[in-house]
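What you see is the complex with one protein chain gone and the rest in place.
Chain nomenclature is as follows: A, B and C, assigned in order of appearance, with residue numbering initiated at 1 for each chain independently.
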Amino acid sequence: MGKVDKGDLGRFLPLVDRSATPVVDPRGAEVAADPAVVRLAILDDLLNMGRANSLWPLTFGLACCAMEMMAAGASKYDLDRFGAGVFRPSARQADVMILAGTISKKMAPVIRQLWDQMPGPKWAIAMGGCTIDGGPFKYPNQYAIVEGADKIVPVDIYIPGCPPRPEALIAGFLQLKEKIKAGRKFNR
Amino acid sequence: MPETLSQLLDDSVLAMPIAAGLIMGALTINVLMLVWAERKVSAWIQRRMGPTEVGPFGLLQTLADMLKLISKQLITPSNVDKPLFHLAPLLAFAPVIAAVALMPFSKSLILVQNDFGLLFVFAFGGIAVIAIFMAGWGSNNKYALLGAIRSVAQSISYEIPLILSALSVVLVVNAMGFTLASGGSIVVANGLDLSHIVMAQDQHGLWFVLVQPIAAIIYFISALAETNRAPFDIPEAESELVAGFHTEYSGMRFSMFFFAEYTNMLIVSMLAVVLFFGGWDGPVLPGPLWFFLKSYMVIFVMMWVRWTFPRLRFDQLMTFCWKVMIPLSILNLLATAFVVAVL
Amino acid sequence: MSYDFAIAAVVTLAGALLAISQANILHAVFGLAISLVGVAGIFFTLNSPFVAIMEVLIYVGGIAVTMIFAVMLSSVTNPQEKENVGRRLMAAVAAGTFFVGGALVLHHAEFADGKELLNSEHSLQAVGVNLLNRYNLAFETLSVVLLLAIVGAIVIVRKEPAMPADAEEEAA
Partner (left out) sequence: MGYFGKVLSGFGSLLTGMRITFSQFAKTFFGRKNVTLQYPKEQPKLAPAFRSAIKLIRFEETGTHDCVACKACERICPSYCIKLSGGKVEGIKKKRVAEFEMDFSLCSLCGLCIDACPTDTLEYSKVYEEAGYNRDWRVDLVAEFREYEAEFVEKQRVIEEKAATAKKAKAEAAKKAKEAKKAKEAEKAKEAEAEAADTAEKPDTAEKPPALEAKPAKADAPAKAEVPTAEVPTAEAPKS
């Protein structure tokens, strides 16, 4: 039987509608109506442009996905093209936390501490199946893995894969950029 | 209008803020460009693209970084030594502006003319050390403290060969015994005056890098260590000390350290140009352009070195300074003194 | 008296006050550094830039840093102050004597006019020649001050001998 190689590079059709993104300004029309706020909103847009184009990630890898994260930072994929190549070792100077790999329950408090040390506005990217919801390590009665990074930090972008390719991480960064440009979001 | 402007500038109360503002603006542009250049140079050495998406050739990348850093939350950790923690970035930031003002960009374009310009530059370098100390101690963080201790040990160690190698140039300038015609009056050359050093090279048509090659090499290596640049960047060694003395600093305070670091690069390379590469001396193009061109070439070499060599270990660094650099620079100074005395 | 001088004097006095009033020894050292910078400013306003630079280069960049370094490398940060009236009295007498003596010396001394120094061409050369010929001994003696700074810093932050209670705890 012959196979038709069609639509290979396309995207999956999701079960849930993923087009609805949580990027809308929660204050909505009220803000738009107030002239004083609108003028400030231009400044906000400018700052958001700056933030979107200068996402410094935290030098921080948890497991195997970190290898793909490093690959994304290296010459072949070069995250620095988008201004995201400045991996800061100190959480105080980072903007994005790339959670790359399995989060064991021993590691969870450390991650939370690092997240708390980051200055706002800050964002988190969950990279790989394990980080999204436990992945292959998720089974009944397991006791070692945090089933989902969003149980410890507020995650903005989810990138599935085991591990995702560097392109997927770059795509995640681009989507995060869109999200930042679209509206303000301060995690305290 | 020009009269009022000159009056404004003559008034010593307003002259200082205006001059400081001008220098600040120029230095900010310089730092933005240098950070962009650093990222591009590193990218090209690693056969990457570097920043491309923001602005043409990614030129606005550092502007975006600056915007972001301005709007970042300023975190003051709970147990820091507050006065020291808050003052340290300002103190790191202030002396570099003063040091730039002393540089002779051309024969006539000198913001602050001083007979002891060379010493002034070194003195301001000494104040920056205290700022690093304050940052490291005030942060109440073990990595910051270790980084500060390393940084200060490194800075005071490498200041010795730095000053000794510069002194050998001063000896040469003084020994030439020439007089400079300056606005009708005859002035005896003074080796500590930065513009006189350049004029000495200009008159003889000989750059001091040819007269004092060993001093030039010692100066360059010490300058790398003074500015905490790789391969001597152990104060902020990422693999051991998180980010060194500025581990706890976020947002604008961190960017002030960043600013100071890159301006320090500019200062040491400008001083290198003055001491060894003939300052504003050059054909066709106007003096200040040559001066900046040469300075940025030296900075390029610093970046090139950074992206080539791995970091040294701390004991290697200290051994290298005290057992190689300092004896070598003292020998060089003695030899220069001997030659000067005999000839 | 120009306002430059006034600023420098205020900075000096403020730094000195900070240096003697702070319980935290590092704050005191930083106050000393500020005071020294102010002294450099005074020298500068008195048309003696060379001395001013040397003040910054040696005292701020050298001695103050060495003191901080010694303090940081030692373990004691905030020594518990013991109320000792006798010691305080002795210190007060010593400081008062020094102050009175210094004031008397200053009162009887003759100062050169700063304006003269400004116009002399060979001031720096004269300083160098005099330092290495006429005042060689004084110069060398003064350079011991660096050593004194280190020794002083170590003495200040020296670990107190362990208390009997501590020793018992350690033994247990």
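The rule we apply is simple: a residue touches a chain if its C-beta (ideal position, glycine included) is under 8 Å from a C-beta of that chain, and two chains touch if they have at least 3 such contacts.
Predicted model only: the values in this text are computed from it and were never measured.
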{"item": "In the full complex, displayed partners of the excluded chain", "value": "A, B"}
{"item": "Touching residues on subunit A - with respect to the absent chain", "value": "1-4, 6-16, 18, 21-23, 75-78, 81, 126, 129, 132-136, 138-139, 148, 150, 155-162, 164-172, 174-175, 179"}
{"item": "Absent chain, residues of subunit B that touch it", "value": "41, 43-49, 52, 304-305, 307-309"}
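Methods note: only the chains that are shown with their structure count from here on.
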{"item": "Contact graph of the chains (line, ring, star, complete, other)", "value": "line"}
{"item": "Euclidean distance of C-alpha centroids - subunit A vs subunit B, Å", "value": "38"}
{"item": "Subunit B-subunit C separation of Cα centroids, rounded to whole Å", "value": "28"}
{"item": "Junction residues of subunit B - those touching two or more other chains", "value": "none"}
{"item": "Of subunit B, residues touching subunit C in the complex", "value": "81, 83-84, 114-116, 119-120, 122-127, 129-130, 133-134, 137, 145, 148-149, 152-153, 156, 159, 188, 190, 192"}
{"item": "Complex interface listing, subunit B residues touching subunit A", "value": "39, 43, 46-54, 58, 61, 63-68, 70-75, 238, 242-243, 246-251, 254"}
{"item": "Residue ranges of subunit C in contact with subunit B within the complex", "value": "24, 26-27, 30, 33, 37, 49-50, 53-54, 56-57, 60-62, 64-65, 68-69, 72-73, 121, 124"}
